[in-house]
Every structure is written in structure tokens, then in C-alpha cells.
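All protein chains but one are shown in place.
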Amino acid sequence: MATVKLWSDAEVAASPRVKAVFDDIRALRNSDFVNNFWRGLANDAPLLERTWASLKIVMVKDGALDPLTKELIYIAVSTANACSYCVHSHTAAAKAKGMSEAQHGELLAVVGMAMQTNGLVTAMQIPVDKEFLVW
Amino acid sequence: MATVKLWSDAEVAASPRVKAVFDDIRALRNSDFVNNFWRGLANDAPLLERTWASLKIVMVKDGALDPLTKELIYIAVSTANACSYCVHSHTAAAKAKGMSEAQHGELLAVVGMAMQTNGLVTAMQIPVDKEFLVW
Amino acid sequence: MATVKLWSDAEVAASPRVKAVFDDIRALRNSDFVNNFWRGLANDAPLLERTWASLKIVMVKDGALDPLTKELIYIAVSTANACSYCVHSHTAAAKAKGMSEAQHGELLAVVGMAMQTNGLVTAMQIPVDKEFLVW
Amino acid sequence: MATVKLWSDAEVAASPRVKAVFDDIRALRNSDFVNNFWRGLANDAPLLERTWASLKIVMVKDGALDPLTKELIYIAVSTANACSYCVHSHTAAAKAKGMSEAQHGELLAVVGMAMQTNGLVTAMQIPVDKEFLVW
Amino acid sequence: MATVKLWSDAEVAASPRVKAVFDDIRALRNSDFVNNFWRGLANDAPLLERTWASLKIVMVKDGALDPLTKELIYIAVSTANACSYCVHSHTAAAKAKGMSEAQHGELLAVVGMAMQTNGLVTAMQIPVDKEFLVW
Partner (left out) sequence: MATVKLWSDAEVAASPRVKAVFDDIRALRNSDFVNNFWRGLANDAPLLERTWASLKIVMVKDGALDPLTKELIYIAVSTANACSYCVHSHTAAAKAKGMSEAQHGELLAVVGMAMQTNGLVTAMQIPVDKEFLVW
């Protein structure tokens, strides 16, 4: 189904650069499972390395937003972009980080509300209020 | 600039149905300022009433997600949909609800990361891992 | 503001291929006004000719859908694609073809509803019912 | 495949709030079939209730636009948003409301034309003509 | 799965207008294989004819951009629009026109980078520098 090869564990093991990233993914997640996204990126070792390095910094590191909030934002963007795989994988990640059914329902409600008012605003071409222009 | 008339306060005052919604917006926000989005929706009183009723339930009511988290999700969707007005108005709302500069920077980083991996996933047409299929 | 030159009437007059298209636009619309979209496309005469030829067939010719319905569909697509110019120009066209304020309000309501359920469906990754699979 | 549980009829029957909505859907459509969208929304009774209430008002009620035109607009938005399920379900709905093959073909032509000129306009960053600024 | 009938070779053979386009596709590609996109468009002969005529001019003709570059641009647009079929078919076309694995990897990297900065720019609502305003 993919437009690129999805690397098997045997293929990963044969490429030191790819293996190093997969080892780090497994260590950080404390799990042997590595999902298909990384198996596709394995075709381009530098892109794999850069993407994982960025994701670790943005999503894993402690920061001003907690890890679950970051997953909710990720699902919101992925939904608006109609990325089916991304919605699946980050909904799974959000559940793993403690998203309750009530929080999931509320996320859906906010996403739906935002989509709706995005459409209303764009169809009406509402000009930005000067009160919103802080810069 | 808009494709519809933006109602002035005088026009609002002359329409009891529209005035009732504007009164409720002002009361709930404890401010006289009503932004252009509602002044555009005022052209269709039932749509104005329904949209405000939904927004109150979704964004204002206490729930499983706190108000700031809901604004961050709203900004994320609005960004992916390229709704300029919506990004402006909900960034202002997020700041009013306490979003710090560090949180804003982290929101940007997560949105950028999600956009990037959405593109990579779609270009590679990665199939959903069976591990993500909880239903 | 544009990334290409917008041709003045004098420049149009100096290019026979471009002039022929502009003459046809003016004749068909029975108006001297030619909007900026065509003044931008004038930089590439073959693209201008093909785009106008297609638009005449799709939007102007009598067909199975009436001209106003086609403009409503055009606004709907342009809104979802966040094309500000397109929303402005096709809302003006719809009004010129008789769109009432009530119809405009209802268009907005349908667009908003569709955006909302698009988001809900994508976030829930709802599988297509077999009843919908007519082919 | 979904990120939420799709409720069976037995599960629906056990929840009075969900059952009330499903009963209303079945009564209004005069059919026992309830599609997966509602079975997913059933996980959040208030969201289910609000979404159905809005959809009834916007799509079912007599109004300034006829029911088939509203379905065509819905398909247009869903296409631009790449919502596969939504395109399937609303194409089925449009056929049920009388969309002919010729009308379907013309809808496709208009959607394709709008997508194309949306891209051309955005790539050229065409400024809005002052003639379009009615407000 | 489609919302329209996909025409078989027998059905194509029975319609002179559709057959003429299919013959031309086969002759130009020097292959008997005609992909599903054209089998869907066959339901509307004029739309089929116009779409093929345009595609031949834009994608096949010698021009200022080489054929492979045009396919890369096509994949980029299709990815941002989340068109799964289009990503599959134009990635296959790009490979047939000589896209190497290294070029594919670099295309992915550029698409991912563009998606990311698109998100950052839109979330920050960066105003266009006057230096970019060449027109």
C-alpha cells in the first residue's frame, strides 16, 4: 500500500545508521514495537535521523505543555489535514498517555466546533478586529 | 472586505433576536467588546443563535479539558485550515486564558511537527499498524 | 501583492491572443470589467485560453445544474480551500445570479455543518458503511 | 478501523439518551438503517444530541435552498477536505434525493474547476478587485 | 468503493467517444493499461475528453519544465491535499520517468519542510515582507 518499502527488523539490523535510531526509539518507549512510519522513513537515513531527533525534542521532552496536551494538538492538526494514519497513531499515543473517554469526546467537540467556525469565517471573509492585533 | 454586512451596535439593538445573543456574549465575557465574527453571523439570526449556543457548551462550560487546552486545539485546527481570522481571535483568547510565551512557542513547535509528519506519512502512504486498531 | 504582473488594458490590447480572450469575456458578460484573475493569467496566453475555455463550458453553458447552484458549489470548495479571492469573486457572482440573503445564510449553515462533520468523521476514522458502496 | 467504538443496536438500546436520538433518526428517515457516523458519536451522548439536532435543522428543514442543492454543497466541502466517508455518505444521500448521473457529472466538473482556479489564484496571490468589495 | 461506475474495457468499446480517448491514452503511453481514474471519468464523456486534453498539454508536452519535475510538483500538491490515489498514481509515474530513491527521499524532505514552515507561518500570521512584493 505504501509508496516506499517498509523495512523489516532484519533490514534494519543490517544498516547501522537505521539501527541506531530504531534502538533509541525502542529504548525511549521501553517497547520492542516500532510503527510503520519509521519503517518507511528508514529508506532515507538522514531524514529518519532528523525526524526522530525533532520528535524527541518536541514531543518527549518536559516542557511548558504536558505530553497529553501535545498529543491532543497533534490529533487536531492531523484531523484538519485528513491524515488517517496520523489520527490513528496519535489517538493511540494519547490513550497511552492517559486520555480518558470524556477527554476524547471533548477533543472531538472542540475540533468539530473549530472546523465549523473556520468555514463560517472563511465564507464570510471576516476582517480581523483591531483588538486582536497585539503586534 | 467581508462578503456579508457586519452589524453595528445600532443595528443589533434594533433586532431583538440578535440583541439577545449579543447581550449574552457581553454578559458571559464581562466585556462590551463583541468581535466581527458575531457581527457577520448577525445576518442570519437562527445561525447566530445556534453557533453561540454550541460555542458556549463546547468552549465555556467546565469539562474534561481545561479552557486553555481547548483554545490550543482550536488554534491547531485553524492553522491547518489556514483560517487567518480564527488564528488571530483564538490566539488572543488563549492569551486571555493565560497562555504563556513558552506555551505559545511549544504549541508552534507541535503544530509544525504535526504538519511535517502529516506530509511525510501521506507522501509515503504508510498503512496503519494493526497495533493501532483498537476498534 | 501578486506574484505575477496583472495586465493593464493597454498591455492586453498589445497582445492579440490575450486580447481575444478578454474580448470574449467582455462579450459574454456584457460588461467592460475584467477581474484580476484574468489579468494574472494573461502572463501565460495558453493557460489563459484553456482556463477560460473550460470555465465557459463548466459554468456558463446550460446544463443539468442551474448557474446559481454551480456558484454555490464553487463557493463551498473555495471556502474549504481557504481561497479568499475565490470566495469574494464567486460570492459576487452568486449575488449577480440572484442569490438571496436567505440562500446565502443557508449556504453558510451547510458549509459550516459539513466542515464540522468532516472533522468529527476524520477524528473518529469512521469506516464506510457497506450500504454506501454502490460500486 | 475507527478510533472509537461503533455502537451496536443492543448497546444503543441500553442507553436511553442514545436510543432517543437513534429512534428520531429512524423515524425521520423512515428506515431502520443508521449509519456508522452516528454509532461513533454515540460514545458522547451530548455531542450526538447536538450534532443530530443541528443536522436536522440545516439539512432536513424546508428552507431557501432545496435538499438536493444542500447535499451537493456538502459533497463539495467534503471533497475539498478529503473526507472519504463524507463523500461516500453524502453522494448516497444526494442520489436518494434524486441526483441524476448528469447532475453528478456536472457537480464533478464544477468541483474540479473550482479546485483548479483555487490553486491558480493562490499561486498567483491575486488581490481582490475593489468591485467585489460589497461590504 | 467508488461513488461512480468504473468502466470495463467492454463498456468502453461500446461508446465511441469514450473509446477514442482510451485509444489515445493507450497510444500515447504505449501500453494497454488504463488506470481507474479514466474508467471513472468515462461516465461523463465531455469531462473525460476535456480532462485528458488538458493533461496531455500540461504533463506530456515538452515545455519549460522537464516531465519528472512536473510529476514531483504533482505529488507535492496531491500530498498537501491528502489525495491517496493521486499520490500513488503520480509516484508510480515519477518512478516510470526515472525518479531515483535519492530523489524520492529528497522530495519527501522538501514536502515535510514546506508543510512544517507553512504551519509555523500561519500560526504566527507573519506579514509579507515588502521585499517580496515584486508586483
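For this structure, a couple of remarks:
First chain written, first letter: the chains are A, B, C, D and E, and each begins at residue 1.
In this section, a contact is a pair of C-beta atoms (placed from the backbone, for glycine too) under 8 Å apart; a residue touches a chain by one contact, two chains touch by 3 or more.
Since the structure is predicted, the reported quantities are computational estimates derived from the model, not experimental observations.
In the entire assembly, the chain absent from the figure touches the shown chains A, B, C, D, E.
Screening D:V4, D:I25, D:L41 or D:A80 for touch with the missing chain picks out D:A80. Along chain B, the points of touch with the absent chain fall at residues 82, 87-88, 91, 101, 104-105, 108-109, 112, 119.
Interface residues of chain D facing the missing partner chain: 75, 79-80, 82, 84, 87-88, 91, 107-108, 111-120, 122-125.
Mapped onto chain A, contacts with the missing chain fall at residues 1-6, 46, 50, 54, 57, 128, 133-135.
Criterion: only the chains that are shown with their structure count from here on.
Shared contact partners of chain B and chain E comprise A, C, D. Residue-numbered contact pairs of C-D overlap by over half with those of A-B, the repeat interface among B-E, A-B or A-E. Taking shared numbers over all numbers used, the chain A to chain C interface scores over half, which places it in the same class. In the Cα superposition of chain D onto chain E, the rotation angle, rounded to steps of 5, is 120 degrees.
Once the centre of each chain is set as its mean CA position, chain A and chain D turn out to be 27 Å apart.
In chain B, the residues touching two or more other chains are 1-4, 6, 47, 51, 54, 77, 79-84, 88, 91, 107, 111, 113-118, 120, 122-125, 128, 133-134.
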